[in-house]
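With one protein chain held back, the other chains of the complex are shown just where they sit.
Here is subunit A:
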Amino acid sequence: MLTAIAIAVDGLGFAAWLFLSSVGLTLIYGVMRILNIAHGGFYALGAYASAWGIGLYMQTGNPVGFAFLIIPVMALIAGVVAGLAIERGVLRFMYGRDEVLMVLVTYAMFLILEDVTKLIWGTDSYVAWQPAYALGTIDIAGIPYTGYKFLIIGVAMLCGGLLYWGLTHTRVGKLLLVVIEDREVSMALGINVTKFFTITFLIGATLGALGGALTAPEISVVPGIGAEIIVMAFAVIVIGGMGSIPGAIIGALIVGFARAASVHIYPPAELFSIYLVMAAVLAVKPYGLFALAEGRKI
């Protein structure tokens, strides 16, 4: 029973982190048909900016409460600045090109972002542990969990809810769904698709940066963290169906619970379990669980 409870809580915590780290990737793919490898770079930028900002603030000796505000602010700055630079500076000149070419272009952007983070913050590790400790621990069946972990779960649910509400209950969201459904018809209907691309890319980049910024207090922020997340995020969105927000939620939950179960029941299969689940899903649903049906175009 204790193991089952631990799997449930650990799985949910890991899934929340995965969702926050991958939802921007699937949003950008859904709207722009770009598998954005630079997403890992946004994650790393967000993590560094957050750890750096929290570190500076904590040196002032003020209460830790304000540090929780620094996290989204830094994510917003990192996501908007880097997203704008990449979308306006590079990607807009390449819209309509082959998807494989766009993967290579965003990979190049990822490498540049990696170097930019090193130029700004160097190669030393950054630790910003204060927010992770500030909320204390909550005991569940005798196992202590940090309050911060539940904060991440809450933020993931909030982001998922806001995205769902935004897409289904706002005019911009509904237009975005039309763009996701069919880009050419959207243009024919007079929707400014290029503007939607810019907005989508900025939201996706900021979500990526938010994933990193929220993770920063729990980890040591070191060079290379962006490369690690992109592989895991890719697994999540492939399972859920590339471009699908509900797919990202379900994909994150499946991967989160599969990994937690493996760690508690059979640890050697920890990494294997994620890709086993991915292979099993793709064997039954080759385009993922929530892939959008596409009409054949002649």
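By our rule, contacts are C-beta pairs under 8 Å (C-beta built on N, C-alpha and C of every residue); 3 or more make two chains touch, one makes a residue touch a chain; residues count from 1.
Operating definition for what follows: contacts and distances are computed from a predicted model.
The chain not displayed here is annotated in its UniProt record as "Leucine-specific-binding protein", chosen from "Leucine-specific-binding protein", "N-methylglutamate synthase subunit B", "ABC transporter" or "Cytochrome c oxidase subunit 3".
Taking the complete complex into account, A:143 is the one of A:69, A:120, A:143 or A:157 that touches the chain left out. Taking the whole complex into account, subunit A touches the unshown chain at residues 2-3, 6, 9-11, 13-14, 17, 114, 118, 122-125, 127, 129, 132-133, 137, 143-146, 148-149, 215, 217-225, 227-228, 259-260, 263-264, 267-268, 270-271.
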